[in-house]
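Handing you this structure, nothing more for now.
Missing here is one protein chain; the remaining ones are kept as they sit in the complex.
On to chain A.
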Amino acid sequence: MSPALLGVEEEGQSNVSLAASSTSIDCISRNGCGLKERNYLGLSDCSSVDSSAVPSLSEENKNNLNLKATELRLGLPGSQSPEREADVSLLSTGKLDEKPLFPMLPLKDGICSSLQKHVISGNKRGFSDTMDGFSEVKGSLYSEKNWLFHSAGTESDSPQSVGQGTFPGSSGMNAMQLSRPSGAQSHMMKEVPQKVLQDRCHGANGTNLNQAGTSNNSSNAPAAKAQVVGWPPIKSFRKNTLASSSKNNDEVDGKPSSGALFVKVSMDGAPYLRKVDLRTYSTYQELSCALEKMFSCFTIGQCGSHGVPGKEKLSESKLRDLLNGSEYVLTYEDKDRDWMLVGDVPWEMFIDTCKRLKIMKSSDAIGLAPRVMEKFKIKA
């Protein structure tokens, strides 16, 4: 897998220069479409569906770090994408000559908050660095952030660990390593570049970041909105047949191995819903990663629409809000039509009872989130 890692490294480094040196008429979004999703806190992704850049320690990649640090997370309290840990430790092993402001605590011990603080204040790069990363990101249609998930009860997320386990080149990380079952992270994921659904490039209006930022909202969505007629070149018969295949499978009552289990996923503030096949995931982590990918456009859009016009204007607090992993909470509606926090029950049980999913702002999930925050405090 190392070639993929190296590749990722180079790409990460070249990203900035690419944006800077592009001379073609392509709009920023086109350039940016090569940008991969960044794990701002440098934690590798876990799902089998997507992955994020996994930096090897051997390479000092400030840009990667910059971007990783600004990565957005869906904050289901109590859980930590393991990569965060790793990248934080990357940050702290002397590359930036920084010490973590907070010791790495085991999962659910308030690690979210400590991490964020670490990222913001421990990393002394200036805002311009951050903003550079952001502008590229906005221009690019990066599609992945890690959503923090409440991860009680699943075997793949031990209550203790957050440590990275999957960095082949990360021998230097031991100092910050926490024990962690390798289950959820055992698949070393290849980097998956985000999709860019282009409006006609030559029709795009130049390199206006603002436009790129706002257009991201629509053009990043892989579904109905921004499709180009005639693309991708798949026979309509095939598209229709596969679509009705999945519909049929929806109706089939779930035997574990038969067909797909599609549930609707809604997100507050998003103009349309998505559907995910719960059977393609086997852990909460995988689901969270996939959802992050699907809904990243909306989060970035929020950031972009505020921050892009004058990038300097992006306030520290806004950034902190975005970085704050617990901005979003994932909930589901069960058979009794109650809204529950995702992550309490074992995965198999969750699949059996989940009817729909909803990504709520934690401010909306008043009945749910504070409970979890309290858990933090208790364990801290």
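Just so it is clear, a contact is a pair of C-beta atoms (placed from the backbone, for glycine too) under 8 Å apart; a residue touches a chain by one contact, two chains touch by 3 or more; residues count from 1.
To be clear about the criterion, contacts and distances are computed from a predicted model.
Missing chain, UniProt protein name, picked from "Cytochrome c oxidase subunit 3", "F-box domain-containing protein", "DNA-directed RNA polymerases I and III subunit RPAC1" or "V-type proton ATPase subunit D": "F-box domain-containing protein".
Against the chain not displayed here, chain A makes contact via residues 4, 7-8, 10-11, 14-15, 18, 24-26, 30, 33-34, 36, 48-51, 190-193, 195-198, 200-202, 222-223, 227-239, 241-242, 245-246, 248-249, 255, 257-260.
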